[in-house]
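In this view, the complex is presented without one of its protein chains, the others remaining in place.
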Amino acid sequence: MSRITLAHGGGGRASRHLIEHEIAHRFAGGPLEGLPDAATLRAPCTGLVFSTDSFVVQPLEFPGGNIGHLAVHGTVNDVAVAGGRPLWLSLGLILEEGLPLEVLRRVLDAVAESARACDVQIVTGDTKVVPRGQCDGMYVNTAGVGAALPTLNLDRRTLAVGDRVLISGPLGDHGMAVMCAREGFELDAAPRSDTGPVHRLVMAAAAAGDGVRFMRDPTRGGLAAVLDEVVDGLAVGVRLDEERLPLSAPARAVAELLGVDLLHVACEGRVMAVCAPEIAPEVLHAWRALPEGHGAADIGEVVAEPAQVTMATLAGGRRIVDVPLGELLPRIC
Amino acid sequence: MCLAVPMTVVEITPDGGGVVELEGVRRSIRLDLLEAPGVGDIVIVHAGYAIETLDADEAEARMALFRQLAQTYERELGGPVDLVARPRGEGGG
Partner (left out) sequence: MMRLVDGFRQPRAAKALAQRLAELGAALGERRVRLMEVCGSHTMAIARHGLRDLLPPNVTLVSGPGCPVCVTDPGYVDAALDLAERGARLATFGDMLRVPGSDRSLEQARADGASVRVFYSPAQVLEWAAAEPDQPWVVLAVGFETTAAPLAALALEIRRRGLSNVSLLTATKTVPPALDALVVDPALAIDGFLCPAHVSAIIGAEAYRPYAEEHGRACVVAGFEPLDILDGTVALLEQLLRGEPRVENRYDRVVKPEGNRTAQRAIARAFVPVDAPWRGLGVIPESGLALAPELADLDAAIRFERPVTAGRVNPACRCGDVLKGIIAPSGCALFGKPCTPDRPFGPCMVSSEGSCAAAWRYGRARATATTGRTE
């Protein structure tokens, strides 16, 4: 089996060979042509949205995707929910000596295919190799630039009582997929990661007109963490309806077994939006028309309970939606 | 730890262990604490050990009772019961 060696990161012939044969040809036809050290880009707008994310997921590959998918979708989504149209990504790789070349290829294929599907270009990057034992296979960083969309004006301070809380699909599939892969659960029907781009969901919401107050993708910490940040310091809060939370059957089963609350589990391809009640049905309709939004649901409302996130339970009672101390499931993304 | 969710025994090994399954998730557990476990039994698992079997017929009967209760109340009240539950805090002390 071919493996990454320290020579591949040394800057010499082995490095160049790796970059030309594995990286450049997957991302050809753009600024990477000729392998310059930096990309010179012309922005089609006056405002830019810029974001970066690093990915340390363990294991590198899991049902529904691999670290390459996460690396593209994660940054594309951060740019999108901040109101940007994603354009360009950088790709930084830190590889562990001994990493099988086949794994690297699958990850790079995932990066290329995800970038194509999101209509973004990988324009610059870097590759380093560290000695065996020093980075758990592979760490990836992507930074992304997008054009600021003038139509999207998101401010959580505009939340008003009666606004609806929407989610674009089932909660916690990504975190549960990684958990199962890591724990080596034998599964007939494992939860599959929901890793995917959300920018089309964001643009569909923007197209519904004024009234989208706020959007965020619930990654680490899950929907609970996002909502907690949204209501922090506000005079209003959020009340979720447990009966209406969309949950996939495999994720539910594993969560019950492990005693995990799916509100705390990371998604990697979902958007939460808070909208004025008049446009919520339209946003839902637009989301459900997209493949990545077909499980979208209206899951709650903004209420006059300052800075609190609560939930009406299945049993008809009420409880606080808490945010756990640390990361329940480490190395999820 | 499997939090006492009912799971089905799908395999029994001669060393007193077994494999249980729920919605496609399989776990290896110990069966030492059951008298005569059989494949197809539904068991309650705690700390990696099956601690009792669940009587599926009793479970079905009780679930049916609950469904009936819901229907009875809804009939009496002329529609689905819609209680506004006022929060009471812990209600203790």
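Letters A and B mark the chains in the order given here, with residues in each chain numbered from 1 onward.
Convention: a residue touches a chain if its C-beta (ideal position, glycine included) is under 8 Å from a C-beta of that chain, and two chains touch if they have at least 3 such contacts.
Everything numeric here is computed off the predicted structure, so don't read it as measured data.
Among A:A39, A:A117 or A:A307, the one in contact with the hidden chain is A:A307.
By the touch rule set out above, chain B reaches the unshown chain at residues 1-2, 4-8, 22-23, 29-30, 32-35, 42, 44, 46-49, 51-56, 58-59, 62-63, 66-67, 69-70, 72-74, 77, 80-83, 85-93. Within chain A, the residues in touch with the undisplayed chain are 243, 249, 252-253, 256, 259, 305-308, 312-320, 322, 325.
Here is the rule we use: only the chains that are shown with their structure count from here on.
Inter-chain centre distance (chain A to chain B, centres taken as mean C-alpha positions): 34 Å. Here chain B touches chain A in the complex through residues 1-3, 5, 22-27, 83, 85, 87, going by the rule given at the top.
Within the complex formed with chain B, the chain A residues making contact are 180, 185-190, 249-250, 252-254, 256-259, 312, 316-318.
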